[in-house]
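Here the complex is missing one protein chain, while the rest keep their positions.
Letters A, B, C and D mark the chains in the order given here, with residues in each chain numbered from 1 onward.
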Amino acid sequence: MVNPVLLLAVPLGLAFLTPLLAFISDRIARYVPVAGMLFNCVVSVSLIPSVLNRPIIVQTGGFAPPFGINLVAGPLGITLAAVIALVGLAVSVYGLAYVKEGATVKYHVLYLLLLTGATGVVLTGDIFNLFVFYEILCISSYALVAYSGDKNGVEAAVKYLIQGSIGSGLALIGIAILYGVFGTLNMADIARNIGSTGILNTTLFIALAFMVAGFGVEAAVFPLNAWLPDAHSSAPAPISAILSGIAIKVGIYVVVRIVFTVFGAPSMFMLLVVIGVVTLLIGEMSAFSQNNIKRMLAYSSVGQVGLIVFALGMATTGGISGGLFQIISHALAKSLLFLATGYMIYRSGSMEISSLQGMGKRMPLTCCAFTIGAFSLVGLPPFAGFPGKFMIVRAAIAQQQHLFTFLIALVLFGTIIEACYFFRIVQAAYFTGPREEPDAGKQRREEAPLFALAPMLGLLVFIIALGVYPEPVIRLLDSCAAELLNRFDYIKGVLG
Amino acid sequence: MNEGLKEKLEKAFPHAAITSMRDTDYVVTADKESVLSLLAYVKDAGFDHLTLISCVDWIDEGEFELVYILSPYMKDNEQISGNEKINLILKTRIARGNPAFQTVTHIFENAEPYERELHELFGVHFEGHKRLIPLFLERAYDIPPFRKDFDTRRYVKEVFDNIPAIQDIKA
Amino acid sequence: MVATVAQCVLLPVLGIVIGLFFLGLYRKIMARLHWRYGPPLIQPVIDILRLFFQGGMSHGAVFDFGLVLSLAGAMAIILFIPFAQWCPLQGSGGMLVILYLMLLMPLGTALSGGEAANPNASIGISRKLILALGYEVPLLLILLSVMSYYSTISIVDIVRGQQASVWALFSWPLALPGIAYILILPAVLGVRPFDTTTAPQEISSGPLVEYGGKYLAFEHIIHALSLFLGISLFVNLFLGGAANPIVFFVKILVVFVACVCINAVFPRLRIEQAVSYLWKWPTAIAFLGLVVVSLVK
Amino acid sequence: MQIILLTSFGGAFATYLLAKISSRLRDVCAVIVSGLLVVFVALLYNKTPAATLIPSFVGAPLTVRLNMLSWFFAIAIVVVGFLSIVFSFSYIKGKERADFYYLMMLLVNAGMIGIVLSADLLTFYIFWEIMSWGAFLLISYNRGPALRAGMKYIVMSVIGSVVMLAGILSLYAVYETFVFSELAGRIASASPAYSLACASMLCIAFAIKNAVVPLHTWLPDAHSEAPAPFSAVLSGILIKMGTYGLILVLYLFVGVKLFISPTYVWRGFRFVLLVLASITILVPSFIAVMQNDAKKVLAWSSIAQAGYIILGITFGTTLGFAAGMFHFLNHATFKALLFFGIGAVEYRTKTRDLNSLGGLLKRMPITFIAVLVGTCGLIGIPLTNGFVSKWLLYKTLILEGSPFLAFIALIGTWGTILYGYKLLHHVFLGQLPEKYKNVRKAPASMQFVLIILSLAVVVLGILPGIPLKLINTIAVSMGMDSMNINIFGIASETGALNTVNILSVLAAAGIVVWIILKASKKSTRISQEDNYAAGAAIPAERYSYTVDFYNPLYRMIRRYLRDIFDEFYYWIAGRVQAFSDMVRRLYVGDVGCYAMYILLFLSALILSQVWWRVW
Partner (left out) sequence: MDRNKIGKWLKQPAKMANKYSLNAVYFCTGCGIIEIPPVITARWDAERFGIIPVATPRQGNLFMITGYVSLKTLRAIIRTYEQMPDPKYTVGFGSCPINGGMYWDSYNTIKHLDRYIPVDGWIAGCMPRPEAVFIGVTHLWTLIEKDMANGYLRYREHYDQYRGNQEKLLGKLDWPPLYATGIAQKEIAA
């Protein structure tokens, strides 16, 4: 039974090994992230069955949980780690072909660091350790956003840096308050001390507020996500795929972990629901009238985040498993979209939607991948988006409260708008542009290179598989929801 | 016609002879060159309606006489006071050899069919006319039919009489 | 069974004869109203005889088919409308079949008129269809009120219902539809003020512009039959049909003469005037009638 | 049962793959797939198999079943699908992206079969969605204006499916089950307001697909821009999926007894549906009269005819139900026939504008006969199937005591006559213009389809007993009293219908008249040039009256024909666009104020707790 620490150790080690390998030949350096992610994938998937009933606790440095830093690999943690590894693998393979010029070695180092940070945040049980891995994640993503080096890339990175650092500053203050009050950094211990009364005195509430606001910046909820449209649209394609595929999800995980397990404050759930709906509407609306395709996908990520937060805020097993399923399907679909648009822009030269006319003929496979990704995001049946949306709406309506029916109406209105702008792109790709004569045969089909196509098709297969037969994944997610909901088992599991 | 217009005309066109037939019709005979300027002058003097252009074939003098008949549209327009309608008849003479005259369509558009008719029936060619094509006649005539030297009886004998009656082959 | 077959054969012939007699009468009455001596009563028969010997010119198969369709439709309707006590096909469909079979006549003339490839014919057909729409609005209201009053769709039951009690025209609830029907009768028959479809002066007799020899004869027969049908429908619905043929013949004769006398003095209406007239007063009365009937039910 | 679904979906993808090899193979494979489907469905005549596709998909099993009602719809879908595939052989030959077209056609067909076979609301919803976005891709297939039409269609159908999802899940919230058999009749057990809300949500979704008047604006553009074979399937069958859904809600969930009973809630619901159906019959018929594009005329007429079906079904009596179902079958046949006819004309003359066509009768006789039979069916001339269903409808409307609805429906029929004849006259009758002098006949595959459908229209008209017996069994299974049907019509005391009498009378009269016509003096055959023009020669270019054909009528009713719903929806779309632009300006772009946002959020959070104890 493999020790979950390896999930962190191996990518970290490889990250610092790549510069050495670069001396031998930089072509090998490109394959290091692929190897790292492949290892992570295999390990996390193998760990899932054993984790289902009892989380694995790993003491680092031999100290018992409340004192030393320990990893808590529960079902939620491992599944998110698996998703991170999977998406990371796909994007790294895509990176082989995409990242050619410039400081490729630095790119691979930062890329591995980013993924280690993400996996670390998901697995750790110690609050300060969580903050450290969160910082690794943020800093490497700041650097990677500026990787393309052109003007708006750097400007977006700077904006992201400023807001990110404000966020982590607030989070640090929150952690300090907690440490000051309880003297311990272990999440389970803090949760035990806070007790299950749910009524927080003001200092504890202030700590919660700071941490929610701090980590909310990365989770891109409404007031805090001003950095996301610039960062995602001006970052190179693989990076924006990783950012919207994984980084946002990790942010949401942190906020949810704090609210659900550490503080267990049921009143915050209503806040999450409201923020979720507001983020959804703002995201969809601002994406509606975009004509720069990457900016539109960024805003649609904001919208999807809103949907996930809304689902998780409902705090019922159906709602949370729906939210988690939406996390997975969005991660897969959105990264697929970003990878596809990467090469479309590369071929058509500009980010405008009008420039994408007639792409269906020139890059049939990429466009087909794009269309299926778009359909799954909108939530059409045979694709992964549908079970997620279905579970969320079912959970919302099952509440039988008038407030929730109103909110679900707003959410559905948001999905309608989302459908509008996605179908507009699909139409532009297939049914506009020069009308080629039928017997012109196979002329100038500049398909994306093989390395780019492979990850896209891989993600495609996953999306369709999840769409058609989501059953096993849903059972897994139910156990994750159970872990989140009953805080007491978590504490007992960790502290024994 | 009030006396004022008559004096003005005489001043403007000294060599045009102005006589009055009845108290409502005034005949102005002018030479070829001054017809266009006279028509323009008369038009903005109130005679804004060209009623007719006709042609008289003075065969023995070897000339055609073009007659322009003008009248004001409205009875009481300001230039021509007086209660009845005043007509102005402008006459001019052109050679009969190969009769040609410049068109007046740029002053009066409605002159177009009149000039086509004269072209068809008298053979007068109007330069500058946009479409001088036949107007009424079915058949083509070597001498335009309205000319005096056109012998209708000879034409009838030549065209209509030599169309054979229907013989009954059986009989 | 033999009786019905005999009726099926005889009734159309009877219909045509009465129709032609009506045509002759129509021209005679018009002449007398114009202070003219007028043609003999059998003039339509002479016309048809002469036309049959003329052959005529045809524009193709659809031209003939259209004519055959409209005449067959006209003849078929006769069997559904009771003539006195004979109604061979009362069992299969009732009023609705009559309503829909009445579509065949205009459709047939429209088909052959269209095939005649003449704009006059097309204008005539578009006028005929608009006029038909015009008089159909009040007519449907009237038929519906009658049907829902007697709550049956078979015309024989309606006639029996009237013979049992008072005639529909004078029974309280159905008086309004009766009056409306009288107002629109000339339009249904296509008599003088509403004959804009075949206006000889304006559109050189509309759809009939290309009807030569025997086609014109068929047209006369169709016109005769439609006169007979319109009036016999009115008589059956509102004047209580009749027990024996003579009384029935007298009734339709009276109605016909009254209708022709009133309408011989009117000039031809323009199509807009005709339709706006039809949609104003007759529709209002008929609608009121339907409301009254549905209240009474 | 699963074979049908397997062949339909698998066949679609197989055709696409084979198309990569050769187009001949693609056509053959498409025909085989659709032919097989016809055979499979026909085999399952009155068997009622049931099966589960996926044991548990998001916590509920996906099950399929077949009963008489779904078999009735399935056979129509499969037959029209097969004919449209055969029709599109020559129609799509020259066009670009043909294999994508075949994939989508078969996929939409498969989606519709899935809808009809589904046994629970979840499968119903899944196949409904597949059908919707498949249709979207096909509608925007020919470029140009088709994009706008496709966009309008997909927005309204997404709204429809979202509302349906909400309806389904609100039902699930109360009853914990999706399966029809468990839901049957129990919808009323919840509070009436709640059941009315669920039923109306589902009915709104079906009304959008069925193009009931307030929600019909997508249909005219979608039909006239879609390729001809698909618009035939679209208007013949795809609209009727809404009807199938309506039948499910009204007859299965609510149950006929409750639906007819004068309980306050359901009487109001039924009244609204009846009023909407009658408006759907009246207004689009007269808008169709004023159209100048052949396919737009047919599109508006599809809306009107769908109104008849809804009127019949929501009327609730057995006759009404029989009228609605029979009119569904009729409309599928003669509307598909008309679309194929117009598609053949468009294929040969490359134009759909009614004012420039004319006289094609001489060049395309079979297409003319097909469109003539189709128009007669549309109008309801006695020997065609349209007449029987209309007869049933009017009989039940009159005898059940609602003459005003009958009046509106009859006026709708007269509107049908006007635009039916306009279609026939402008395309086939009149002078043959110069540029269409050498137009060839419709290709063989098209003519085969046209002949089959015209035969169907006439045979169903003469022998209505066959489908009526089927519908009677369905009605009985739905819990309505049966009617005695013989092969030729309805034999009942309050007015019977007997089509054989009408047939024999018309045939006899026709033969007699034909004999007289042929017996008398032979008539000389003359060409279209030798025509009466008051003594002058026929002008060469245009000697026909087609523009503003019903101008006097148009001047009178123009005020009522403005499509206010269309303008209203565009106004709303404009408002949403403006609002979303205003929202986008929230991201001003400078970092300072973004940082301000974060701190504001934090302070708001803390103050709300400290001052008002919100959390």
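Going forward, a residue touches a chain if its C-beta (ideal position, glycine included) is under 8 Å from a C-beta of that chain, and two chains touch if they have at least 3 such contacts.
Remember, predicted model here, so these are calculated numbers, not experimental data.
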item	value
Displayed partners of the chain not shown (whole complex)	B, C, D
Residue of C:107, C:208 or C:231 touching the missing chain in the full complex	C:208
Candidates D:39, D:511, D:537 or D:578 - the one touching the absent chain	D:537
Touch list for subunit B against the chain that is not drawn	136-139, 141, 145, 150, 152-153, 155-156, 159-161, 163-169
For subunit D, the residues touching the chain missing from this view	529-530, 532, 534-537
Touch list for subunit C against the chain that is not drawn	27, 31, 34-40, 43, 46-47, 49-50, 53-57, 200-201, 204-205, 208-213, 216
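Assume only the chains that are shown with their structure count from here on.
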item	value
Both-way neighbours, i.e. chains that touch subunit D and touch subunit C	none
Distance between chain centroids, defined by C-alpha means - subunit A, subunit B (Å)	95
Where subunit A and subunit C are represented by their mean Cα positions, the distance between them in whole Å	79
Chain centre separation (subunit B, subunit C; CA means) in Å	61
Two or more partner chains touched - positions in subunit D	none
In the complex, subunit D residues that touch subunit A	54-59, 94-96, 98, 125-127, 129-130, 133, 136-137, 140-141, 143, 146-147, 150-151, 154-155, 158-159, 162-163, 165-166, 169-170, 172-173, 576-577, 579-581, 583-584, 586-587, 589, 591, 593-595, 597-602, 605-606, 609-610, 614-615
Subunit C contact footprint on subunit D (complex, rising order)	359, 361-362, 368, 372, 376, 379-382, 387, 390-391, 394-395, 398-399, 401, 403-404, 406-407, 410-411, 414-415, 417-418, 421, 424-425, 428-431, 489, 494-502, 505-506, 508-510, 512-514, 517, 520-526, 528, 530-534, 543-546, 549-550, 552-553, 555-556
Subunit D-touching residues of subunit A, taken from the complex the two chains share	158-159, 162-163, 166-167, 170, 200, 202, 205-206, 209-210, 212-213, 216-217, 223-224, 226-227, 229-230, 265, 267-268, 271, 281-282, 285-286, 288-290, 375, 378, 380-382, 386-387, 390-391, 393-394, 397-398, 400, 408-409, 412, 415-417, 419-420, 423-424, 427, 430-432, 435-438, 468-471, 474
